[in-house]
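With one protein chain withheld, the remaining protein chains of the complex are depicted in position.
Order of writing sets the chain letters: A, B and C. Residues in each chain are counted from 1.
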Amino acid sequence: MLTNAGIYQATNDFVELTSLVIDITSVARRVMPPQCGATVTLDGYARQVTRNKETGEVRETEYLEYEAYEPMALKEMEKLVAAAHDQFEISNVGIVHRLGKLAIGETSVVISVAAPHRKAAFAACEWLIRELKRTGPIWKKEVYADGEKWIEGESI
Amino acid sequence: MLTNAGIYQATNDFVELTSLVIDITSVARRVMPPQCGATVTLDGYARQVTRNKETGEVRETEYLEYEAYEPMALKEMEKLVAAAHDQFEISNVGIVHRLGKLAIGETSVVISVAAPHRKAAFAACEWLIRELKRTGPIWKKEVYADGEKWIEGESI
Amino acid sequence: MVAQILLFGATAAIAGSRSIEIEIGTETTANLILEKVSERFPGMSSLKLNLSINQQYATGDEIICDNDELAIFTAVSGG
Partner (left out) sequence: MVAQILLFGATAAIAGSRSIEIEIGTETTANLILEKVSERFPGMSSLKLNLSINQQYATGDEIICDNDELAIFTAVSGG
């Protein structure tokens, strides 16, 4: 997975935080360069049912709220995009994360990667979501009928 | 990559051929089960510039035309979906392939895979597009300013 | 017997038709059909041709039966 940054220089990368509904088509379309043939898009969305990893307890979520340390989150997202260009032969990357209140089923995050070869797009997209979930200063609160809980991720 | 078909039984799989513009959001949304958290979507689209793999010649395409042996293509797509369920722990798969005339930049194929765990969704989506391109009886014609050419794929 | 063969993409373009008919004997294999068609349409002989029987890829040795749905096409290029 060698980089070839000279040829596949980022031209349409973007990282965004938004309180508006995310349309995944429009995210995917913005990373498309005319010489590429494929984008791979990860679409994360608010689950109705969550299972506590420690206790195994299953709860039904009414809605979610996402909060970010916004300037730091955007910087981390930019760092991830730069690191993805170093590691993978990709053309463009778009990352959009939703903030605020989300209804069940609404998209929380979209990551689209365009690349001359599919394989690099898949690998980069998978790497980016893993790293974003590990380092992006963004937090999720699950709101239930009888309470709410800020979810704690894996520590980095 | 063990299967767990009992739990992740297909409930919303679909395979389609269409002459209409494909909206990738709507494809991705149709595979979403409420207990999953992520879909991975491959979006293939008509390239403006193509390079002949043998001669290295670069040509500018004006538009594309896709043709399928429709009943066989749908059967092959269904077989791929079934095989993906056997190999990967996934919930739902949607495959939509466009036919007829496509303008540059229009989506030719969308494959969306929803899974409880991202990793399986990425792996299955990558496998499905590779197999679809290898076995799906669908052909692409590139139309240039000065001619046209049916593209021959890799033999299977 | 007469076998009707569906054509798609490049094979249809070369034959100038979406289907052709060829006369075959009993015990005709998939490979023999491909040979006959390539002889009739020399433009196809440089292509990597597939034959499908009843919408399944043939491997070559299958014997063609009456009423089999046959199609000949090049290596696929969808996606």
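Just so it is clear, a contact is a pair of C-beta atoms (placed from the backbone, for glycine too) under 8 Å apart; a residue touches a chain by one contact, two chains touch by 3 or more.
All values reported here derive from a predicted model rather than from experimental measurement.
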Touch partners, limited to displayed chains, of the chain removed from view: A
Full-complex contact with the absent chain, from A:V93, A:V109 or A:A124: A:V109
Residues of subunit A in contact with the chain not shown: 44, 66-69, 71-73, 75, 97, 108-109, 129, 132-141, 150-156
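Rule of thumb we're sticking to: only the chains that are shown with their structure count from here on.
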Chain whose Cα mean lies nearest the overall Cα mean: B
Longest centre-to-centre distance from subunit C, chain (CA-based): A
Separation of mean Cα positions, subunit C and subunit B [Å, integer]: 25
For subunit B, residues contacting two or more additional chains: 44, 129
